[in-house]
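With one protein chain held back, the other chains of the complex are shown just where they sit.
By letter and in written order, the chains are A and B; residue numbering begins at 1 in each of them.
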Amino acid sequence: MTVYTDYLWFKTKNRREIVRITDEVAAIVGKSGVTEGMALVSAMHITAGVYVNDWESGLIEDLQEWAERLAPARPDYRHHQTGEDNADAHLKRTLLGHQVVLPITKGALDLGPWEQVFYAEFDGRRRKRVIVKVMGQ
Amino acid sequence: MTVYTDYLWFKTKNRREIVRITDEVAAIVGKSGVTEGMALVSAMHITAGVYVNDWESGLIEDLQEWAERLAPARPDYRHHQTGEDNADAHLKRTLLGHQVVLPITKGALDLGPWEQVFYAEFDGRRRKRVIVKVMGQ
Partner (left out) sequence: MTVYTDYLWFKTKNRREIVRITDEVAAIVGKSGVTEGMALVSAMHITAGVYVNDWESGLIEDLQEWAERLAPARPDYRHHQTGEDNADAHLKRTLLGHQVVLPITKGALDLGPWEQVFYAEFDGRRRKRVIVKVMGQ
């Protein structure tokens, strides 16, 4: 049994940004030597998410607009009484999810034809991490 | 350590359909021989989800109406400029979740009294897959 850990670092230019990370995760899986198992990909900051969906720019904008509609940026969140201004980012990452578990089969990520892995930043412009934990044989 | 992989295939009659898959997943866990571990159950298509909730027809309809209210089918998504018409399906599967990890204890799925596993199809009438990856001892 092998357990292999690595981290991806992000510092996005914009406060909100969607970054495709499928290749980076696949590279870590390759380095791990695991051919049958699972990879956990999980945002370590609570204003960012990780999700699997389509690599199509229109849909990525639809997802961002949708998150804004359901979890809008607003001044009047209670969380902002602490001096923060990012309560919507905490809610948006809850909506999109903050982690995925990816299957590994025959030495590669076992993804469907259109599955791509994304990092969803909702309060960026500072260094943040995603853990990739690979487990299997 | 054992890692065992199988796939469930779906081709629903209706575009949107909720299908209970607890027994199919349990059968795969049985075939795997794993008595202590976890089973990842993950939709491989990005317009379908997998979730755990109640096996009660009223609630299943409530869930579908709720998904429609929060992520409505509409013509004006940006994704539709590619010729697609299923942006709402991508959002609905994000809302309900696209995967679950089920614990396996003493040779069986270790589920609470009302936990049932469902496949949630939002753009069906074509062949689509769910991966079931069992890992443990």
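Please note the rule applied: contacts are C-beta pairs under 8 Å (C-beta built on N, C-alpha and C of every residue); 3 or more make two chains touch, one makes a residue touch a chain.
Everything quoted here is computed from the prediction, not taken from an experiment.
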Only one of B:8, B:29, B:43 or B:63 touches the unshown chain, namely B:63
Chain B positions in touch with the non-displayed chain are 1, 36-38, 51-54, 56-59, 61-63, 66, 70, 95-97, 100-101, 103, 105, 110-115, 135-137
For chain A, residues touching the missing partner are 1, 3, 5, 40, 42-46, 70-71, 77-82, 87, 90-91, 93-95, 97-99, 101, 129, 131, 133, 135
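Just so we're on the same page, only the chains that are shown with their structure count from here on.
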Chain A to chain B, mean C-alpha position gap in Å, rounds to 20
